[in-house]
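Here the complex is missing one protein chain, while the rest keep their positions.
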Amino acid sequence: MPTHLFQPSHYFNTIGSHEPVLKIAPGDTVITTTVDARGGDMHEQQATTPGNPMTGPFYVEGAEPGDTLVVVLDRLTPNRPYGWTRKTVAPNVVDPEYVMELPHQPADQLLARWRVDNEAGTVTLTEPADTKLGEFTIPLAPMVGCFGVAPARGQAISTATSAEHGGNMDYRGHTTGVVCYFPVFVPGALFHIGDGHAVQGDGEIVGTGVEISFEVQFTVHLQKGKRIGWPRGENADYIFTAGNARPLDQATQHATTEMLRWLQSDYGLDPIGANILMGQCVEYDLGNIYDPAYTMICKVPKRVLK
Amino acid sequence: MPTHLFQPSHYFNTIGSHEPVLKIAPGDTVITTTVDARGGDMHEQQATTPGNPMTGPFYVEGAEPGDTLVVVLDRLTPNRPYGWTRKTVAPNVVDPEYVMELPHQPADQLLARWRVDNEAGTVTLTEPADTKLGEFTIPLAPMVGCFGVAPARGQAISTATSAEHGGNMDYRGHTTGVVCYFPVFVPGALFHIGDGHAVQGDGEIVGTGVEISFEVQFTVHLQKGKRIGWPRGENADYIFTAGNARPLDQATQHATTEMLRWLQSDYGLDPIGANILMGQCVEYDLGNIYDPAYTMICKVPKRVLK
Amino acid sequence: MPTHLFQPSHYFNTIGSHEPVLKIAPGDTVITTTVDARGGDMHEQQATTPGNPMTGPFYVEGAEPGDTLVVVLDRLTPNRPYGWTRKTVAPNVVDPEYVMELPHQPADQLLARWRVDNEAGTVTLTEPADTKLGEFTIPLAPMVGCFGVAPARGQAISTATSAEHGGNMDYRGHTTGVVCYFPVFVPGALFHIGDGHAVQGDGEIVGTGVEISFEVQFTVHLQKGKRIGWPRGENADYIFTAGNARPLDQATQHATTEMLRWLQSDYGLDPIGANILMGQCVEYDLGNIYDPAYTMICKVPKRVLK
Partner (left out) sequence: MPTHLFQPSHYFNTIGSHEPVLKIAPGDTVITTTVDARGGDMHEQQATTPGNPMTGPFYVEGAEPGDTLVVVLDRLTPNRPYGWTRKTVAPNVVDPEYVMELPHQPADQLLARWRVDNEAGTVTLTEPADTKLGEFTIPLAPMVGCFGVAPARGQAISTATSAEHGGNMDYRGHTTGVVCYFPVFVPGALFHIGDGHAVQGDGEIVGTGVEISFEVQFTVHLQKGKRIGWPRGENADYIFTAGNARPLDQATQHATTEMLRWLQSDYGLDPIGANILMGQCVEYDLGNIYDPAYTMICKVPKRVLK
């Protein structure tokens, strides 16, 4: 299968039915780059408008509404040695009365800076240097914050948020090796990708992961005539579904409903069986609780699916 | 330190300032039993009124409002070989439009039955026998659904729900070996415990774990003058806080705020340091999304706390 | 029917199965007094512990679980010429990012003071005197913030919150002349009342109305064997139901469901008819969006009920 090297020259701040930058076929692999959430490239130069600029869209031949687009995240590699985060927890994730106690930062000092070392596999806080954390180091765990396909009805949805088409889910489980499934709403699917994080906690509660530019390799496949409702995924240990909405309760409802459907359509379970299994084996991950739509992930371990 | 063997003769369906059943001192260990959520004992006899009946309360000498009660869950052992669950996911955890598609069960067939084998360490579905799951077997993982201390202001809070005092948190991380911390609101703290589960999925989305009676061993300690806001806990790998409220967003706010306070009061972090660390290292577990108050758990790995 | 003059000597900060202060019969009228939310009486003396102290409970002879208690609010009269409010909107009713912009008040200057003039029918701001509002005057509109009956299962529920039993609903429609309906959970119903407001905006968004002590007159009736789910009410123009929960979405669900049931059980409507009518004629009032449980009121105009 062909591998396409694609160098983006422009980016989009919405996911929509934009002019495709490349046509690819099911089975094809793409190697490309993404800029960081503010539009900074591998040289930390401002390459485009801030706000999760997307590389793409990629037109997948043969994809039509009602199909499922499969995207394998083959490789996510930070392509510069620096990333940044916000320094304080977002006001919406603490008690309303506690907001006044959050540390107040001047507008020009909202960001922390981190050194990213691909070889050592580490991410290290370098600024501010005066916290009790010192040169705080944690393992590198690259993930995609925002990716998805063009939505239906001619919508162009801001890359700040997410919905059935994917988008800014900011789930740290969207990492190398994961197989992602998206419902196709328009001919060609129109896949967009960007907003790489070198690492991120659950919930993206400071409003960022360690924001960085990426070299990305992904491979697409197509499931003709397979209709799904929400983004799904699969890794070595789990199958999972993503529900994107506010509040978290509704995101959880979407993800849980989608998993109940999946267990019955693809894993041979009857309704009662699917319900019983979910009750005692389900796990949830909090994708993000910061963006306009929150993301809740519903997971079922493959070991209980025989 | 003394170990008390306590055999309950009555139970409470609220957590409140009830007459203590036993006075114990900090450092003491208690071995006792709990009945299941419907009041069924080790012989599956109806021992008391359904609705998470509590063993206790235990009066801890010296405990006063403003202290923290420490409870170590030394051992949680199912004391009968059968448990039960509900068979279908609760209507509030799926899309409202999907509720009509949930399998409808006659009122006398709402429950599934499971064999619990302490030696094999397994829990096995035995009824219904006609699902595609067959004799579905998963690992035994005993946990406490409902426990806590008497609340303030003379309240007697139903064991169906939870709040600052603990209660029906239904978090599967409340398992053997966990150290639990509760704010003390009344003299003697008045610790209650019950509602054992042989295993449970995240969120308790069918409204039950595998409900069973327990033999329980726990040890209490006291932290004089240490004031906390919400239940906290600690296991080998994590410290964690529990936020109990609806919706999940608010439960998450409580748990996150409590963790920010904890990191600053006990782990030597400055405000900005605590915020930065939380942003990239926090994890969340969904305790329950079924009870009147939901429970969200905010966790920080001990490895990042030096 | 007899009228009881009752002078309270003690108060409760929970609504529960407390020792009754008076036994009354269906049809009886009670004239009594209530203290303000902080326990201040008609002389602004501290009469009891702060936190919506309740007068009562009143035991209604013949009331049993499964009945409905009817309470007519005959008269609500402020019995002192001063009330107080908080001065700033609660953090939970503004955007989380805006909380830091709310005016910050020293702990000893949180309250505003109002002059209450029963004859003129006005409420006038007197302190602070230095706002642009000046001596801001609005019409007197007395209402009951917190009232209800003892809950089931031995619960004693804080007067800070509300549930199926009523409680701290803080709905400004609970005013003179309203007929209120409460589900009875315990023998005698055990009616509590307190927390008078001289006036209040929708939502109680500063956390208070104009808090004041009251002379109260009410009359009770009993509907034997009539089972309702949530507090209901009736005035000249509307029938209404109260849903008490967080978030507002859930409070709205409770109130709407209760109204659908009511229209079918008492107003001769078939299911489709009740649904169609609700769709084009329902109105909602926001009771409170401040207390631990919010209150949403679902109203149907009597004119569309023939």
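Some notes on this structure:
Going in written order, the chains are labelled A, B and C, and every chain counts its residues from 1.
Basically, contacts are C-beta pairs under 8 Å (C-beta built on N, C-alpha and C of every residue); 3 or more make two chains touch, one makes a residue touch a chain.
Just so we're clear, the structure is a prediction, and the values are computed from it rather than from any experiment.
Considering the complete complex, the chain that is not shown touches A, B, C. Of the options A:P8, A:G51 or A:G173, the residue whose C-beta touches the omitted chain is A:G51.
Touch with the chain that is not drawn comes from one residue among C:P2, C:P103 or C:G225, which is C:P103. The residue from C:T208, C:N244 or C:T295 that touches the chain not shown here is C:T208. Only one of B:V72, B:V99 or B:L305 touches the absent chain when the whole complex is considered: B:V99.
Subunit B meets the missing chain through residues 90-92, 96-97, 99-100, 104, 247. Although one chain is not displayed, its contacts with subunit A can still be listed: residues 12-14, 16, 51, 153-158, 245-247, 249-250. For subunit C, the residues in touch with the chain missing from this view are 85-89, 92-96, 98, 102-103, 105, 112, 123, 125, 128, 131-133, 136, 138, 199-206, 208-210, 246-249, 252-254, 256-257, 260, 268-273, 275-286, 289, 294, 304.
Keep this in mind: only the chains that are shown with their structure count from here on.
Any chain bridging subunit A and subunit B, meaning touching each of them, is among C; the list is complete.
Subunit C has its Cα centroid 34 Å from the Cα centroid of subunit B.
Centre to centre, using the average C-alpha position, subunit A and subunit C are separated by 47 Å. For subunit A, residues that reach two or more other chains under the stated contact definition are 92, 96, 247.
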